[in-house]
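Structure below; questions to follow.
As you look at this complex, bear in mind that one protein chain is not there, while each of the others sits in place.
After this line comes chain A, so read on.
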Amino acid sequence: MALALTYNTSHTLVRMRLAALRHALRDQLRLTWIVTGGFVGLVLAAGTIWVAAKGDNDVLVVVLAVWMLGWVVGPLFAGGGDETLRPEYFTMMPLSPRTLSTGLLVAALAGVAPVISLIALLSLAIAGANVAAALIAIPALLLQLFCFILASRLAVAVYGVLLQVRAGAVIAALVNAFILAFTAQGWALIVAFVSTDVQGTLAKAARIAPSGWGLVAVEAAGRGDWLRVLAALAGLVVLGVLMLVAWSALLVRRTTASRAGGKVGRPLSGTDPRSGAAAKELRSWTRDLLYGHKAVFAISYGLFFCMMPLALGWKAMLPWAGPAAVVMAAAMSANLYGADGTALWSTLMTPGANGPDVRARQRAFLLVFGPLTLVITLLLTWWSGYASAWPLVLSVLPALLGGAAGLVVASSVYAAVPTTDAHKRSGNPLNSGENEGETMGIVYVMLVLVASTCAPALIVALNAGWWGVPIGVLSGVLAWWYFGRLAIRRLDRRGPELLTLLRHGRSPAEQARKTAGLDALPKWKRTLAGLCLGFGAIPLFPQAVVPAIFKLTGNDDTRSWFLALYQTGPWQWIVIVLMAALGLSMYAFGGLTYYRARKRAPGASVAAAAG
């Protein structure tokens, strides 16, 4: 009886999900994201299978661990994972928590990401040494997939609980920052590990982690070690059941707990429009756990990112922790207006409030991140002992702070992503809307844009030392002022449109208009432009900017995948310049193609006239 109910529930939920997916596929913008994500996923899955085919199981098991890590960490950056079917929708259904969570789990399988993971997990069958091992691989890979998805759902639920209390939000932020910094700094660690036996240790650890149990079973089957096969598979089953039980319990909590804010202190006082707006903004940073979470995340990411190489005794990155934190903070704050949702109406209906509001958001950003990153920079640069780094970081930091404070409001106004209003949100504090792809895209673009605001200061500092500092301060002030003014002007002119966007999201008609010009382009051109925008960062940053910084800071012992560092003498600079030119022209081509297509779009002139 219970089983039949669970089956029927799962069946219906899968149908709901597929219906939602069908609608998503009709939506040009989301289709683009799904296809891009799917393509990248397929490439990664193919890579995993290739590793398995090469027979290098030590590497395979580590790769599988990375897949699982992706499932656990991914939702944090993609707005709390897939929330097509929220448990809240079903609270009034006469279903037991276990039935509902099983149903939701099965429904979670009906998506693009699980299919791609399934393809990647086919590597288990390929890694099998003989027929028996290949047969064992089938249950192993299915169980492994279930574990991936369950771990992902459980992680989201656990973060959800943590984010409801201040201490929890801080812990979650620290953990996320550590994990993300770890994946980003992997190249440095791997370079060091290759020559030692750390690689073996890593593989051993990855076999002990649940992500490796499937492979352990397959390997054991190949050797005929059936006891081990049984133990590994049983381990996956038990772990899966445990995670399911825990997840159901957390779902009950999520759908029944209240979400009222905590106690508040005395109102911050203000005496005029400027201080009124500023106090309003600072309150959000100190009271909204999600804001706090972002702040702690950005700061600790910068610290972890630059301190991890300390494990190898390499201190050259220490001075850059402050600047890295600023860049990350800007990327995390790129959707301020979207995050506040339709509350924008209260500013919009107040004559002359746009200016104070934008400047207040900038000031709050600088107050939260400015002093902290300055102290971090001073302390860590002093600790690193690289005297030559002083003029560089002290030029770059003010430039970045100003650039970030400017770009944060500009992108919040120009590229706002609608989110669900705070009081209507689901019990998942990570999920603030439905458009993860767009949010992710803006995070990446902001990382690039904000980082590039320090270019003038950096160039001057590299050539003329301390002269970089005034240039950095000047360019910071300019960026703060100019981008802020841009945001204010835009709000003055197009405020109602922004409110409409935040209120209703993008209507299918608007989207059609947005993509109409693109649709008119030949398909190859559209694809090429998309690829250029998607991958232009690779030649520009890791292949040009990063090796340039390495060379300038005199770091010669790390080559990793930086092509230029494998050259000799002047060729290094030539490769760096060529790569930078390639990256920039990819961006230019992609950007121009989109821009021209948009200008030609039939509705564009109407929209412009209305503005």
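As a working rule, a contact is a pair of C-beta atoms (placed from the backbone, for glycine too) under 8 Å apart; a residue touches a chain by one contact, two chains touch by 3 or more; residues count from 1.
One rule holds in what follows: contacts and distances are computed from a predicted model.
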Which of "Sigma-70 family RNA polymerase sigma factor", "ABC-2 type transport system ATP-binding protein", "SDR family oxidoreductase" or "Hydantoinase" matches, in UniProt, the chain that is not displayed: "ABC-2 type transport system ATP-binding protein"
From A:287, A:489 or A:551, residue that would touch the chain that is not displayed: A:287
Full-complex touch with the removed chain, picking from A:353, A:469 or A:564, is A:353
Kindly state which of the options A:452, A:500, A:567 or A:585 is in contact with the chain not pictured. A:500
Using the touch definition from the top, which of A:122, A:343, A:374 or A:528 touches the missing chain? A:343
Under the stated touch rule, tell me which residues of chain A contact the chain that is not displayed. 258-264, 267, 269-273, 275-277, 279-280, 283-284, 287-288, 340-353, 356-357, 421-423, 496-497, 499-500, 503, 507-509, 610
